[in-house]
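One protein chain omitted, others in place.
To keep things simple, chains are lettered A and B as they appear, and every chain counts its residues starting from 1.
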């Protein structure tokens, strides 16, 4: 006679699905405001808010390095230069009266159609993991306190489970951090692409210098 | 030659406040962690071992020198379950 206990995945440190939904809504709003703001500076500010939001999402789902470098690169360097240049340009709000509202229904319809089709195909809930612990009856007194958050019906559970996996101990001996993983891939398998992208960056830099240099 | 000690008094207070704050934080962390200092820079293996300690002794920092696992240890291994989406 075994009991089945269900508990939420605590490894994700209090992460819940609802937080992700919240971030989605905020980032969609920020994206819309980025487009519809008259003032370009306010628009860039919403873009920065979007970047921070997405970085928060990445950190929340576990990609800390990507999220933090997102903040560092996009927010700390790229957008601040955007903002800097926009602030230096003398923009009068009255010059920016361009009618953009007529595109909004089209945008709304497009997005709704897209998500309708996508929603039919892609499952809504990919991340709803739970951990099931099976315990012997004699022992369950100890673990009942910590483990049973909610006890579900076993038959329903069987229907809902796609597959179950346990911890593999030998894989955990060496943990790849994200930096190690990215660096390992970038400097070995994708080294050619790294070189090509660095050449592109160099060309961009030289091009900017050539454009701004004074011809005598 | 008079040392302007008045200028050094605020530094004493800064050092004192940081020391008191740090000591308080130390005490709280230690009390929160069953009288042991918290581990730092844990990797996956450390976390997994702490989880194993949780399964053996009931607390994350508890350690047991008992050569036999407690009853039910072999069954208390958590399983990760993907929800059926197809």
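In this section, contacts are C-beta pairs under 8 Å (C-beta built on N, C-alpha and C of every residue); 3 or more make two chains touch, one makes a residue touch a chain.
Quick note on the criterion: contacts and distances are computed from a predicted model.
The listed choices are "NADH-ubiquinone oxidoreductase chain 1", "Ubiquitin-conjugating enzyme E2 2", "Rab family GTPase" or "Coatomer subunit gamma"; the UniProt protein name belonging to the chain that is not shown reads "NADH-ubiquinone oxidoreductase chain 1". Contacts of the undisplayed chain with visible chains (whole complex): A, B.
Mapped onto chain A, the interface with the missing chain covers residues 41, 45, 48, 52, 64-65, 68-69, 71-72, 75-77, 80-81, 83-84, 87-88, 177, 179. Within chain B, the residues in touch with the undisplayed chain are 4, 6-7, 9-11, 13-26, 28-30, 32-33, 37-42.
Everything that follows uses one rule, which is that only the chains that are shown with their structure count from here on.
Averaged C-alpha coordinates give centres for chain A and chain B that are 29 Å from one another.
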